[in-house]
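Removed from the display is one protein chain of the complex; every other protein chain stays in position.
Presenting subunit A:
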Amino acid sequence: MRKLPDVASIPLAGNPDAGANSGINQLKGHRSARHDSAHLHVTGKATYIDDRPEMADQLHAGFGLSTQASAEIVSIDLDEVRDSPGVVAVITIDDIPGHKDIGPVFPGDMLLADGKVDYVGQPVFAVAAISHRLAREAATKARIEYRPLDKILGVDRAMEQSSFVRPDHTMKKGDADTAIARAPGQVSGEMTNGGQEHFYLEGQIASVIPLEDGQLHVYTSSQHPSEVQKLVAEVINVPLSKVVADVRRMGGGFGGKETQAAAPACIAAVLAVKTGKPVKFRVERQQDMISTGKRHPFRHRYQVGFEQDGLLAGVDIEVAGDAGHSPDLTDAIVDRAMFHSDNAYYLNNARVKGYRCRTNTASNTAFRGFGGPQGMLVIERIMDDVARATGQDPLDVRLKNLYGIGDRNTTHYHQKVEHNVLHELIGRLEKSSDYRERRKAITAFNDSSPVLKKGLALTPVKFGISFTARHLNQAGALAHVYTDGSIQINHGGTEMGQGLYTKVAQIVANEFGVSLDQVQVTSTRTDKVPNTSPTAASSGADLNGKAAQDACRKIRNRLTRFAAEHYQVPEDKVVFDNNSVVIDGKPMPFSEFVQIAYLNRISMSSNGFYSTPEIHYDRETASGRPFYYFACGASVSEVTVDTLTGEYKVERVDILHDVGRSLNPAIDRGQIEGGFIQGMGWMTTEELVWDDNGRLLSNNPATYKIPSIEDMPPVFNVELFEQANPEHTIYHSKAVGEPPFMLGMSVWAAIRDAVSSLSGYQVNPNINVPATTERVLKAINELKYHGVTKPEHEGQEVMANVD
């Protein structure tokens, strides 16, 4: 038996939990650790792809985009492009050595146009030049002749013509038709929601470096490095093992870099292989906005039967998502819209049908919430309809229809809603936000205010956590403990600002009982952890945190076994804590201990793996447990609406959000606030406008308005609902990336509440999403001058921008 160091020689620093067993299912200490890159962000030292040193023979890519929504390419003359100053290479579809289609799940996304174009902004050819500017200039010099074909713009036209990218799908429970027909009250309606531009501050970018023996190193701003690796390998026709995709950080992703980061990487790779030189492709903002997909616009139709007290008896909901020209991820996105068309409410008898419309725009894609927000809008609108029809406060109708705790808890896809926190959560928020008193005050204000009207609304969120594609619910990690006690961790998740690296570092530090500065998280690379899932579906920390924990525990278990043997103590007398290994009550510095383990030839490197248990969904029967658990929240918004102009201001917001036992309350709060404001933007000012030719007019930040700091509610109370997740998630936390986005719905509901006051709260005004000032004024007109609400007439003629 070796001699243990003398206890007195080791200072036990001020951790009150020192000595307690670590690695139990709880995160100790440094909970609100700052973002691991915070000091780099504020000093300009955080390196994004465009900031990397350039090579002496660096080339820059640019592309030429289609000007037609649907057309056959009659001829392409690229002579002037080739002759343009600084141009080194020009490629079309014919120059792609391998796969030409980079569709992520289903085919349909040609890397460059193949004889026809399907949307304005589709890449037709690409160029490599000695500078970014010269590449862009060259790309303007193509002469392309098109023969226009019939085009389909908008969900209405696609539905009329049965233009779909994928078959429809239906979820059913009970007998909706009978229940609706027999119910004492009925409402029906139609509404639309617009899309949403991601507006990641860092645009799409990739940088490809050709290496020996046909290998490529691909720096990509992607949420899905494994997919970039695969698609790059396929387009240049080499095995996956020749390609490394490498992501240190993104300047924002929000879903926009899940599938659609691949195209710039693939184009840069083809040009790099063709020229043998490093090629960087930074897509300039306007081209990014024109050529990449967005959140799916939807059209929704619904018919509802309800009891006299407002309890739903049956619902029939049809959601139709605008996929754009190709499937991309639309199948799963429309599925999620369908899964979430209950939001927090028990639908009793339900039929939910979802269509996937094919239209001639960029292919719409993942965006925070992934169809969930669109689905939830419908039922929230229904709640307000029913409230107006039954003369109740909308909050009472919402409370009445919440999923039950012991009963009334089966969804329309036959998953049981367990561990329902909604009643408690909403009850607390109702009180803390002083909802009832403010309701009275607002009603009084509106009675005496002729022009300004206030509105108030509380809306809940219940969001299903897991990828609905079952195989994606897996993750890997790789941990190394070095001989000085420092630890390196790598995992399959990507950092896009959400603080994933920080959370994973906290987990690793916790598992080894060391301080956070001992842990280095390195860039996400497909050669360290292979076959990874996208960082999406809010699952980053759930999956990768668990995988990292697994890797750490494998090493820790080896070290524990070693210590037990080496010092002849039982394994349960070996504890990792406070930068020490405490062996039979005697602490030894972690760094000293690993040195001894190394000399005794103990492996201190391990991979880790995790797959989410229990989840399944059978598409044939439209039933199963697609979600491991639900993350919930609720928000109360108060707005003032100007009935002369349709302008409005969000005056106060109160949020209570369920993160389980938070891994990092500061980071989680950041996700909640950021998600809320982003959701509010979608509900309010973020309007995508196309002209009749399918050209996106809102194609830059001068015309597409995301919230600015002046839109932040002056009163913005955000609290975490900290209750351990009963499921076995990482330290019983809950996912937090997407769910808060949908808290923004309360702003939309509050605007409608304010406008509804014009009808004495008899009518739920028809205000589609986004509720722009123009739409709000239109709804005001309808109530002021007609007293009724009519479906909004869309599709008015739109002309070019007048800057």
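By definition in this document, contacts are C-beta pairs under 8 Å (C-beta built on N, C-alpha and C of every residue); 3 or more make two chains touch, one makes a residue touch a chain; residues count from 1.
Definition applied: contacts and distances are computed from a predicted model.
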item	value
Name under which UniProt lists the unshown chain, selected from "Xanthine dehydrogenase small subunit", "Iron ABC transporter permease", "Chemotaxis protein" or "AtuA-like ferredoxin-fold domain-containing protein"	"Xanthine dehydrogenase small subunit"
Selected residue (touches chain absent from view) among A:S291, A:Q678 or A:N764	A:Q678
Option touching the unshown chain, where A:M159, A:V689 or A:A724 are the choices	A:V689
Touch list for subunit A against the chain that is not drawn	32, 34-35, 37-48, 50-51, 53-54, 131-133, 136-137, 140, 198-203, 249-254, 284-286, 449-452, 496-499, 640, 642, 644-649, 666-667, 669-670, 673-678, 685, 687, 689, 697-698, 700-703, 705-712, 714, 716, 718, 772-774, 777-778, 781, 796-803
